[in-house]
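Here the complex is missing one protein chain, while the rest keep their positions.
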Amino acid sequence: MRPSRLALGCFASVLLLWACQTVASEMVELRIETVLATNSSQDFDNRLTDMRPQLRAFRYSSYRLVQEERRRVGWGTQADFLLPGGRFLQVVPKEYANERIALQVMLLEGTTPTPLMNTSLSIRNHGTLFVGGRKHQEGMLIIRIGAAADE
Amino acid sequence: MSTCSHAERLVPLLSDGELDGPLRREVASHVSGCVVCTGALAALERGRELLWQEIEEQVEQIDFSGFWEGVAEKLTEPPLPWAVRLQLWRERWWSGWSLSAPVWAVAVAIVLFVAALFLPRPYLSPDLVSKNLEQSALVANDQAQIESLSSGATVFLWNEPANNTTVIWVGDDSDGGVP
Partner (left out) sequence: MEPSDWELVRRCKEGDRQASRELVERYQRKVVAIALGMLHDREDALEVSQEAFAKVFTNIQQFKEESSFYTWLYRIVVNLAIDRQRQKSRQPLLERDDQQGDSDRINAIPDVASADPYEQVKDKELGQRIRAALAELTPAHKAVILLREVEGLSYEEISEVLQCSRGTVMSRLHYARKRLQSRLRREL
């Protein structure tokens, strides 16, 4: 390879790496995990091992992961997550400040016009929040919302 | 009274036959009287039709007369020896990386240079140290901070700092409360 072409290639690589780093910080990864909690058994879904300490807050005997979705969205962009039982979760990451992510979270159910819940909150980067309380099949749905911004 | 922005979201479930019982009847009843939802259902069905037609047209162009023979041939092919499979794997995954040593050396040098530019530096000036301490105080609060909350149902809110857990519990009023 000629030296001039090599030099051009190196310069282009540096530019590309810098550009990727810039673009990546414009996106947020949202992670929605939906868990069915019941008292009908003692089964614990192994996929929820990392969540086990947090699930102790709920005092059900059985937990099963029914849905997991990850989405990368830009700041200010709404992400819709369709949940079991005809429910919708709308999440808008609003801004990032002091290593915390500000979110708008809305939970809608069925054909009811009023959102079941509409909240504006902040969690630390890579942190999580739980929303629960809706009946599903023989138990309750517990939704863990996580957000991670590229720093 | 249903509104379209919500029923529209259930139209795909209705169309896919995945709603049952009272919810299906409610949504179907709403759709039949709602221009927006009827349109959404029609758009969904049209989208399905277009995709199905496009794929079917492609399949129609294929001559399947020798298809079984192709399957039979693959059944009689002996599996490749592991050494050959390893070679194929290597070629498949590494064909794009066949560069000469000097070019590799330069590439590694560039990566190290860029990493030095973007990774945080170990040394902090006193001003930066105090700023970082202030930020740490905020970040040490791992709990979610609720700025506003509105709900059409009964809501319970609790924190368990030991487990970094914040819970918003939107109760089903017919059921009556927290777990």
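General observations
In order of appearance the chains are A and B, and numbering begins at 1 in each one.
In this section, a contact is a pair of C-beta atoms (placed from the backbone, for glycine too) under 8 Å apart; a residue touches a chain by one contact, two chains touch by 3 or more.
Source: prediction; values computed, not measured.
Only one residue in the set A:E29, A:E69, A:E99 or A:D150 touches the chain that does not appear here, and it is A:E69.
Checked against the full complex, the one of A:E26, A:D43, A:D80 or A:E95 touching the unshown chain is A:D80.
One chain is missing from the display, and on chain A it is touched by residues 34, 65-69, 71, 80-84. One chain is missing from the display, and on chain B it is touched by residues 12-13, 16-18, 43-44, 46-48, 50-52, 54-59, 61-62, 64, 67-68, 70-71, 74-75, 92-93, 95-96.
Keep in mind that, in the parts below, only the chains that are shown with their structure count from here on.
In terms of their C-alpha centroids, the spacing between chain A and chain B amounts to 9 Å. Per the touch definition, chain A reaches chain B in the complex via residues 1, 6, 10, 13-14, 17-18, 21, 37, 53-54, 56-60, 80, 82, 86, 88, 98-100, 102, 107-108, 110-124, 127-135, 140. Residues of chain B touching chain A in their complex: 1-3, 5-7, 9-10, 13, 19, 23, 26-27, 30, 100, 103, 106-107, 110, 113-114, 118, 135, 138-139, 141-142, 144-153, 155-156, 158, 160, 163-172, 175, 178-179.
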